[in-house]
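Shown here is a partial selection of chains from the complex, left in place.
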Amino acid sequence: GYATVDHHRAIRTGMPEVIFGKGKTTEQILGIAERLLERASNVLVTRTNEEVAGRMKALYPEAEYFPACGALRVWRDRTMHGKGPLAVISAGTTDMPVALEAVVTAEVMGNDVDQIHDVGVAGIHRLFGNLDRITKARVIVVCAGMEGALPSAVGGLVSCPVIAVPTSVGYGASFHGLAALLGMLNSCASNVSVVNIDNGFGGGYVASLINRL
Amino acid sequence: GYATVDHHRAIRTGMPEVIFGKGKTTEQILGIAERLLERASNVLVTRTNEEVAGRMKALYPEAEYFPACGALRVWRDRTMHGKGPLAVISAGTTDMPVALEAVVTAEVMGNDVDQIHDVGVAGIHRLFGNLDRITKARVIVVCAGMEGALPSAVGGLVSCPVIAVPTSVGYGASFHGLAALLGMLNSCASNVSVVNIDNGFGGGYVASLINRL
Amino acid sequence: GYATVDHHRAIRTGMPEVIFGKGKTTEQILGIAERLLERASNVLVTRTNEEVAGRMKALYPEAEYFPACGALRVWRDRTMHGKGPLAVISAGTTDMPVALEAVVTAEVMGNDVDQIHDVGVAGIHRLFGNLDRITKARVIVVCAGMEGALPSAVGGLVSCPVIAVPTSVGYGASFHGLAALLGMLNSCASNVSVVNIDNGFGGGYVASLINRL
């Protein structure tokens, strides 16, 4: 067999089992998922495709597939673990796949997710129009590409932790998300920490852990 | 006048006022600090020097200066805000200045800080020797330079959030902390988020916010 | 002799003669300045030092030296060429030397300069507190380091051209201004164009040309 499966963590913490789909064959993903689902209630597969989704749905009719971001979710135990609203904010329409990966992750980890999209820094009034929802959140995930300035703007408006997810949206000197990543790492807002480019999963995961505290 | 001072946030949240000392003159720092201390109980100055420290101590005898990292602290209101132990872990002796900046920050923000130093990945048994303290923490800051592998190792051992602080410790292909930064951003542990290179302040700050939740 | 002096442009356009001081010896700068000042009313020397300033003041008592940015100015013909207010905005206290170079340049080119400092993105309310002055400007220079997000925020509030000047302020993953530069080049505000890192001169110069139109 291939991947050594470690059930204990999931059982212990009530967290979903997660399979990173990229670079794995359909058979590998299905094999791992089946073994996991013998014991785990919830399984999340990220970066997968229609073929895997079809095969999974045949086996587990409750499986949900999110084609915009390639996430696949078996969400059987829907216990809420988050202690308050977890917001996922995105800058532009094209950042939504990454934001969706964060949303799908945070939901399957037992959070009530509030989504706020298309509120980029160049139209800062749109951010202010959602100030109520933003300040209500206990923890916030912010997804932005291009110059990646949104986490700083959000971070300056709230006093809760902000997880910044740079996206590879952009072209030219965005260098596939590098500009956004560097911007976020240099955020002048002190409440910002950062995960990998396009890592909506990581953003949703870290925020979910924080929201359980 | 120079920097516009914003008291409201500090008063509202019980957080310290913070002055980023790098690039400011002694007079600028003293001027800002004096105005802040008229109303705020606690003030933290990062990246400052002996000269500023001497001048501040003359005015505020309770001021503490930490020469290893250049932090200066007026810590009058010592209310605890953290809801559990906050651990600061560092990989090598030379990462300690950055770790110290995190410790000083987390303390002045009202945390009980547990320090664990010199437990780099190449001597992984030293990490395991501290497993009890590590698993007890509610949130962890991990400072490491060179290959920056320690946050992944720590992250795999705990289920709490881990804030990774890459340090510029190293030479050659460490490229002033870039190697550690990239390593941490690509961490295979899902509970890791990252702040800027050498940003011990940011690590301590984000961890403190999380520990209040 | 060294540098070939070209008077014609200055005479034709009423623009100052400019000497880039960095890398030139005191004697070289003085020699060029003297020849220029035989015919030109106004001369600007950038990136120079106290020694040159002292020597110049001895020869031209009206010379002004700005130690914070190293600019030296002989401003004899004070005709206004700008057709409206030209704003220079900076994000943090440490960005002020670059902003000052822009101010000194725009003034010697005949502009009424409105300076707005310390209005970084993480305290976006400070930007809004100056909305009147900002929207009155005919053209705006915005100087910011770290994540360089301020030009996008400003750009989204106005419909005039914004010249963004990234500064090398920051540390770690700011990579000496690269983070700010990339952020500005990827600005989601369409009215933003960019000059070199720390090029306050360039920002002030381009804005002055625009303000003459």
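The letters A, B and C name the chains in turn, as written, and every chain counts its residues from 1.
Going forward, a contact is a pair of C-beta atoms (placed from the backbone, for glycine too) under 8 Å apart; a residue touches a chain by one contact, two chains touch by 3 or more.
Not measured: the values here are computed from a predicted model.
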item	value
Overall number of sequence copies in the complex as this file defines it, 3 displayed	8
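Heads up, the rule we're going with is that only the chains that are shown with their structure count from here on.
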item	value
Interface residue overlap between copies chain A and chain C, same or different (over half shared)	same
Chain at the geometric heart of the assembly (C-alpha centres)	B
Degree value of the rotation bringing chain A onto chain B, based on Cα positions, nearest 5	180
Interface ranked first by C-beta contact pairs	A-C
Centroid comparison with chain A (C-alpha atoms), farthest chain	C
Cα-centroid distance, chain B relative to chain C, in whole angstrom	36
Chain centre separation (chain A, chain B; CA means) in Å	26
Chain centre separation in whole Å, for chain C relative to chain A (CA means)	42
Touching two or more other chains - residues of chain C	92, 123, 172-174
Residues of chain C defined as touching chain B within the complex	92-94, 96, 117-119, 123, 126, 169, 171-174
In the complex with chain B, residue positions of chain A that touch it	9, 12-13, 15, 18, 83, 138-139, 159-161, 163, 181, 185-186, 190-197, 201-202, 205-206, 209-211, 213
Residues of chain B touching chain C in the complex	2-4, 6, 20, 22-24, 28, 166, 168, 176-178, 181, 196-199
